[in-house]
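Omission of a single protein chain aside, the complex is shown with its protein chains in their original locations.
Now for chain A:
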Amino acid sequence: MMLSENEQKIISFLKTKGVSNSQEISSATGLPPSTVFSNLKLLESKGLVKILKEERKKLLFLTEEGRKRLVEGLPEEKLMMVLGGQPRKIEEVKEKMKEDFEIALGWARKRGWIEIDGDLIKPIVKEIQAPERDSLRALSKGQGIDHASVELLLKRKLVERREDKILEVELIKDVEAKPVEIYLTHEMLVSGDWEKREFKEYNVEADPPFLPIGRTHYFRDFIERVKDLMVSLGFSEVSSDYVELEFFNFDVLFQPQDHPAREIHDSFVVKGKGRLPPGRLVEEVKKTHETWWKYRWSPEVASNLVMRSQTTATTSRVLSRSPGSPLRVFTIGKVFRPDAIDATHLIEFHQMDGLVIEEGFNFRSLLSILREIFRGLGVKEVKFKPGYFPFTEPSVEVYGYVDPLGWVEMAGAGLLRREVTSPAGVSEPAGAWGIGIDRLAMLFLGVKDIRDLYSSDIEYLRHRRVV
């Protein structure tokens, strides 16, 4: 017959007594009463034990305070420790004892362990042992204590009386308890010994202990998916730095220096000045701005530093190197904008910018590529709305249909203006777009709060389902 480890313990104890009760078994085996109780019921069902009587009795239990004091000592004992045989200032002792101070002082004086002299506490005795400690220890081992001690413990709220069930049982059938193995070992397999042994049956239906596994971050997975999509459409990935010259962030993109969107509250400023690129680009940009926007273009303003506010800055750097055609590049990265932080706004987020320079590239090709990108992202239906960006013309805003929200704005795009391409020496038609990635990710990943994309709660990350 298979017996659990606990059942075996109980059986071997009963073998020595024949008849016993659950309380006695608990103190003898060290098993908690509830465990003894359930195991006795199991043994009864296996026909090994007979339950003679089941009765309710008021019993003494250690309170939480009692259990604490059993381990840590009583307040007055701690007080004596703090004194360490020396007189000490009341204030100092109070500081160390905190909320235990009053009780400790009361009992220690009552027991004649200390005396108060001015602002000093003086120990009188050297060896101390509070009788309550012994009583607590005895009770915890299931031993009885005298009436006076019980009263004292009750008064100090170290124990309480609670009603509990007691089972009186008799061992009715002896069993040969075979040793039960936990592990099947290499040695057992070598010797063939395993045949003679019994192996413990596990509770295979219980939850396992926690094991942290290595996992990718769900938002970064989404970003990698977008990169794969762009590569599959023949685009090569490019990147640039977070700290950017206003020149590339704005001027090359035909954004006039007095444009409202260039005001200080629309981008994060970094101290210092950068160097404008050598060559004719700066001259050309200046000329274009002054001709059309009618103001004095300042190289000072253009060399200010900002945290890039659009990944189009990367596109603008690519353009400034006068790339040849055909060209398809994309970038996906962080942009920074001062904004109040809430469930839908953060001061940094991702954009995916794309750039196509191809002979014969036109507005229709641009719309076609945009539809393809959104198809790849899982947006089945898109619609195009005329839009405005300083650096593109014709311009378009892309809306995608998402259940249950309806039409959601997803991207801005257009053919690059000549005012942007010609200063860079690019003569073929070029198309560009910017897509806000965080908002798209929120829609697809079912995230309601943008801050969850950058969650600092590891349990949140551990619990996210992989999609």
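We take it that a contact is a pair of C-beta atoms (placed from the backbone, for glycine too) under 8 Å apart; a residue touches a chain by one contact, two chains touch by 3 or more; residues count from 1.
Here, contacts and distances are computed from a predicted model.
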Review point. From the names "Sensor protein", "Phenylalanine--tRNA ligase beta subunit", "Chemotaxis protein CheC" or "Xanthine dehydrogenase family protein molybdopterin-binding subunit", which one matches the UniProt record for the unseen chain?
Key: "Phenylalanine--tRNA ligase beta subunit"
Revision key, fill the gap. Out of A:Pro32, A:Gly84, A:Gly324 or A:Pro386, only one touches the absent chain, namely A:Pro386
Practice item. Return the single residue from A:Lys110, A:Lys271, A:Lys380 or A:Arg465 that touches the missing chain. Key: A:Lys271
**Study point:** Residue among A:Thr216, A:Thr344 or A:Ser427 that touches the chain left out of view
**Key:** A:Thr216
Study note, to complete from the structure: Across A:Met80, A:Ile145, A:Leu167 or A:Met307, the one contacting the chain not displayed is A:Met307
Check your understanding: Among A:Val71, A:Val190, A:Ala340 or A:Val466, which one is in touch with the chain left out?
Key -> A:Ala340
Point to revise | In chain A, positions touching the absent partner | key: 210, 212-217, 219-220, 224, 227, 230-239, 241-245, 258, 260, 264-265, 268-272, 274-277, 292, 294-295, 305, 307, 326, 328, 334, 336, 338-341, 346-348, 360, 362-365, 367-369, 371-372, 383-388, 393-396, 415, 417-419, 429, 453-454, 456-459, 461-462
